[in-house]
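Every protein chain but one is kept in place in this view of the complex.
What follows is chain A.
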Amino acid sequence: MTAWLLVAPMLLPVLAAGVSFTLSGSRPAQQLLGVVVLTLVLADSVALLVMAERDGPTAATLGGWPAPLGITLLADRLSALLLMVSVAVALAVLVFSIGQGFADSGRSSPFAFHPAYLLLTGGICLAYLAGDLFNLFVAFEMMLTSSYVLITLGAGSGRIRAGMTYTITSLASSLLFLTTIALCYAATGTVNLADLSRKMEDVPGGLVSALSVLLLVVFGIKAAAVPLHFWLPDSYPTAPAPITAVFAALLTKVGVYAMVRTQTLLFPREETWTLLAVAAILTLLLGVLGAVAQDDINRLLSFVLVSHIGFMLFGLALFDVPGLTGTVLYTVHHIAVQAGLFLVAGIVVRLAGTASLKRLARSAPPPPVVAGLFLIPALSLAGIPPTSGFVAKFVLLQAGGEHGGAVPALIAAALVTSLLTLYAMARLWRAVFSAGPERPPPSRYPGNVLILGAAAGIVLTGVGIAVGAGELGRISERAAHDLLERDGYREAVLGEEAG
């Protein structure tokens, strides 16, 4: 039974993707299938979270091979929590894109959208649940291959150009990942994460550092940490709004998750990790400075996304329970907030017909309801109390306060970034939403209720995170504790004697 619960988040979307292909003649059937399957997966992920919260990490081995050899799937607090939030956002974005399809009924989306979207979700779920490095690689490939299809859908000139950048960069990182897996296997004779964490202790120190940095680079590219971020602001904005939203919210976070999982499990540290702290400072500052300089609303949000990956690296760099609690909390908050912002940006661009802030400032502002939907995640991103961003940042800064070394600089960078994010959001607000004497009166909302409902759903999820911050913070803290106390993870995979 538990094994089925663990397999379902990956298996259901993949099977449904196949069925969805055969339904390519009937768009409503594809849409219904997608929504039903993602709802089921969402229910399943809630069950997994409840189970992980009650019993600790739960593992299942597939194919009849025992743990270090066979395929292991594992749900602990961290993966179940992120799985739940990710699937919820994926479901909302799917509803948004269905609404968008209704709204421009003249131009229906290509039939490959739904199967590719389901495969993408399946890949994301597998990445969260994978218990060995090679399975993680396969999950990344599933997710990225469908994302290559989604980003180049329609195959216009701009999308091919941006899609090529995206594809080649992701591919280079995937091949590097494969190389690292080979090196790990050569050094230890296993790719099972729990087994690796034991055997890594016998590997010479220099080799361990090399493997650690290689994995950091691999997931750094996927998470778009500076200086490995160049592909992101160039490629994401060209995709259609719902696809940009799901990429921005989920793909980079899966990279962050993989980074947290591998670094804490395989390469435990006693003190602050200076290399990652420096990368976090650079990510925070360069990202937000890029955002301040942008004129295109989607590019601006993409740079903000890069910048805020820095907050997640911040907590990992501290390498202690408070820091990792902050990382988990920030990742959960950021998934909801960033998806909400990109969806609202999509609505704005739809209404005005342009993404340039200069042109938006001259056209009719969007209706107040859209402005409201923008305001909440924007303030949350800047970390204004009482939003979820404030809670997450507060936990991070508090965790950083106990450290010396490079950490004070990191805290300063985080504070500057929050201020500049607020400035970037204020710029966006002024250009898009503020009424002026030279501007026409606000337009009425002509679009579809589904679009607005999906965007509102995600924004309300963000509000819910702020409201439930106390309970969520406690779960995150226990998740962080699990990450550093690796015995629970090993026991769940390898059995009692391994502890």
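A few points about this structure:
One rule holds in what follows: a residue touches a chain if its C-beta (ideal position, glycine included) is under 8 Å from a C-beta of that chain, and two chains touch if they have at least 3 such contacts; residues count from 1.
Here is the rule we go by: contacts and distances are computed from a predicted model.
Chosen from "Threonine/serine exporter family protein", "Phosphate ABC transporter ATP-binding protein, PhoT family", "Multisubunit sodium/proton antiporter, MrpC subunit" or "Peptidoglycan-associated lipoprotein", the protein name that UniProt gives for the omitted chain reads "Multisubunit sodium/proton antiporter, MrpC subunit". For the chain left out of this panel, the touching residue among A:56, A:110 or A:154 is A:154. Contact with the chain that does not appear here is found for just one residue of A:171, A:292, A:364 or A:422, A:171.
Only one of A:67, A:143, A:162 or A:224 touches the chain withheld from this view, namely A:162.
One chain is missing from the display, and on chain A it is touched by residues 69, 100, 134, 137-138, 141, 145, 148-149, 152, 154-165, 167-168, 171-172, 175, 178-179, 181-183, 185-187, 189, 191, 233-234, 237-242, 244, 295-299, 345-346, 349-350, 353-356, 358-359.
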